[in-house]
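Only a single protein chain was left out; the remaining protein chains are all shown in position.
Moving on to subunit A:
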């Protein structure tokens, strides 16, 4: 390491990219779960149905995060 390079970053910028890409699904999951809780608090009698719908929605959002992960695995291959 020469004297001008004070700090050096090794590795791949795509990891940062994946971190950024995970932000969106994170916000989405927060909204889904929060709204489901809100709905359950208002109408406890539909809690079971809301939970099922919440999990379906959460699974669809989770996929967005996982797509980035798959891209990472494909690059690693």
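Heads up, the rule we're going with is that a residue touches a chain if its C-beta (ideal position, glycine included) is under 8 Å from a C-beta of that chain, and two chains touch if they have at least 3 such contacts; residues count from 1.
As a convention for this text, contacts and distances are computed from a predicted model.
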item	value
Hidden subunit of the complex - UniProt protein name among "ECF RNA polymerase sigma factor EcfG", "ATP synthase subunit a", "ATP-binding cassette domain-containing protein" or "Simple sugar transport system permease protein"	"ATP synthase subunit a"
Touch residues of subunit A, complete complex, unshown partner	48-49, 52, 55-56, 59-60, 62-63, 66-67, 69-70, 73, 76-77
